[in-house]
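Selected chains from the complex are presented in situ; the others are not included.
By written order: A and B. Residues from 1 in each chain.
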Amino acid sequence: MLYFENDYCEGAHEAILKRLLETNMEKVPGYGQDPYCDQAKEKIKAACGCTDGEVYFLVGGTQTNAVVIASMLNRYEGVLSAVTGHVNAHEAGAIEFTGHKVLPLPQKDGKISAADLKNYLETYYADGSYDHMVFPGMVYISHPTEYGTLYTRQELEDISGVCRKYEIPLFLDGARLGYGLVADTDVTLKDIAKYTDVFYIGGTKVGALCGEAVVFPKKAPKHFFTMIKQQGALLAKGRLLGIQFDALFTDNLYLEISKNAIDTAAKLKSALKEKNYQFFLDSPTNQIFVVLENQKMEELGKKVKYGFWEKYDDNHTVVRFATSWATKMEDIDALIEIL
Amino acid sequence: MLYFENDYCEGAHEAILKRLLETNMEKVPGYGQDPYCDQAKEKIKAACGCTDGEVYFLVGGTQTNAVVIASMLNRYEGVLSAVTGHVNAHEAGAIEFTGHKVLPLPQKDGKISAADLKNYLETYYADGSYDHMVFPGMVYISHPTEYGTLYTRQELEDISGVCRKYEIPLFLDGARLGYGLVADTDVTLKDIAKYTDVFYIGGTKVGALCGEAVVFPKKAPKHFFTMIKQQGALLAKGRLLGIQFDALFTDNLYLEISKNAIDTAAKLKSALKEKNYQFFLDSPTNQIFVVLENQKMEELGKKVKYGFWEKYDDNHTVVRFATSWATKMEDIDALIEIL
């Protein structure tokens, strides 16, 4: 069986495991106060060009979204997100569980536009009874999006401009950020630090056992540490996160290993094009969405694990093939042969 | 100045005030345990044909929606509502404040359809990872809707059928229920009790100073009383609500006074048609939505208070004229003259 179901089916990159082993019996303080966390934070801030910022390590993606959003919103505010955004669609109501509404925005290929955002805000404040509604208090975007697509630098700048005009923070979910940074893009880590107010660098899907690095390019909300604990997201052995991110941000490992996902995805895309498969949309990163005739899909399912995405029509389904830092080119070849 | 801004700009029907005066110095237990509450509950259950059901009195509409929904949902569930539903759009996030997501459904003239509901539920459960999402745990409809429209008996039966198949309760928001019952409709109070699992009979907008009567045709959730208190919705002097609903459900007062809103609205609609005003939609109840050219709207605003509803296009706006139990026909005449 070939596995292209998701980008988190293996363990961790060997460099990470090596560091965990080497440091295992050192005695260090808990809750992220250890030297490995410190060191990793400095490396991340340097890579992001925000040495005066703050970095916190959390365990997983939904958790990170819920902690960041619930910590930055005032209680009368909700978070704006593409209707297809992970926080709106796939997190079991984790945001609402903290008392906040997700305010859906139109999307195209998983992305929102500065124009739609501006229109939403203008319309909201033009309504005479806006104080009977949920205040838009934050903008959430993902990069890559849930559809593997990327914002351009100009798009980020424009969205950021609207946010700053309305004084609401911009939050970028980077669960798969590594794959976004090494794809065909003009957006760098420093751009992201420049245009957003908070973002996270995904570890779980890019080589770590677990862990997401939340970066506040300027300043974290007051008592963010306590709010992490309050949401049950504070790891006692914070070293587990610090050591992993320290390894990932040493010698450019994070970006280096991300390239493998892009290279393997590129080869797969070429083959799919050649074989005239119908793409659901054009994704420049490690997720490939194709429309399969249902019977074809079922047959394929006997040999390959893929992600079932959504119904396309009565006879067709959108499926996802995901590559990762760990995908072997030989598995791509095997898949191509089957297709 | 003429007032057609809303249906809650006067105090209460005189029969209610009379009863409040007559009973004022009687000493009765608090928290809805008084004989007036008991008596009103019996009359309401009789009118609804559900003498084995339960009735509770709450103070206002948003409060009632939040208490009912948060009491009936399991914590992993959200409530399905038309995207234009009051709970989704105009309650400052009161539902989300209790931890639950509002799951938007498509709407037409403020109404959802059984087909769309069925499609939502089928699609939800067909998704292999539905347990990563918010379970649809309840259906919210309003009748009349936020646009003054009404479900037919068949539509109610169909929606109810889908709910029962999926074992999720159907909740009908009757903030303006009186006006819905005396309009041109085949839906009676008994039909509503038959097809829903909980609904409320609006007092605030239909002759009372405040108060909504929540009816559970079969059974209230366990410890509903305590949950009312927990949400700060329990009135110490529950008599205030009991006496009002007792008056409203004596000698058919509730429906009698509702007719005035329909009659006055009908006259206004005729005149608007005659004068070739553009209706935004066709509402059979006490809310009339017309599309006005912006300059016309502003001029009108000097003599009449109306509700600003939404932007129609750059030059036009949708405004609402609302009549009520208290609207005088002479004010309608005066308005028609101005139009």
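The rule we apply is simple: a residue touches a chain if its C-beta (ideal position, glycine included) is under 8 Å from a C-beta of that chain, and two chains touch if they have at least 3 such contacts.
Owing to the predicted nature of the structure, the values given are computational and were not obtained by experimental measurement.
**Q** We see 2 chains here; how many are in the full complex?
**A** 4
Throughout what follows, only the chains that are shown with their structure count from here on.
**Q** Would you mind pulling out the distance in Å between where the CA atoms of chain A average out and where those of chain B do?
**A** Comparing mean C-alpha positions, chain B is 41 Å from chain A.
**Q** Could you list, by residue number, the parts of chain B that touch chain A in their complex?
**A** Per the stated touch rule, the residues are 75-76, 78, 89-93, 96-102, 104, 123, 126-129, 131-134, 308, 310-311.
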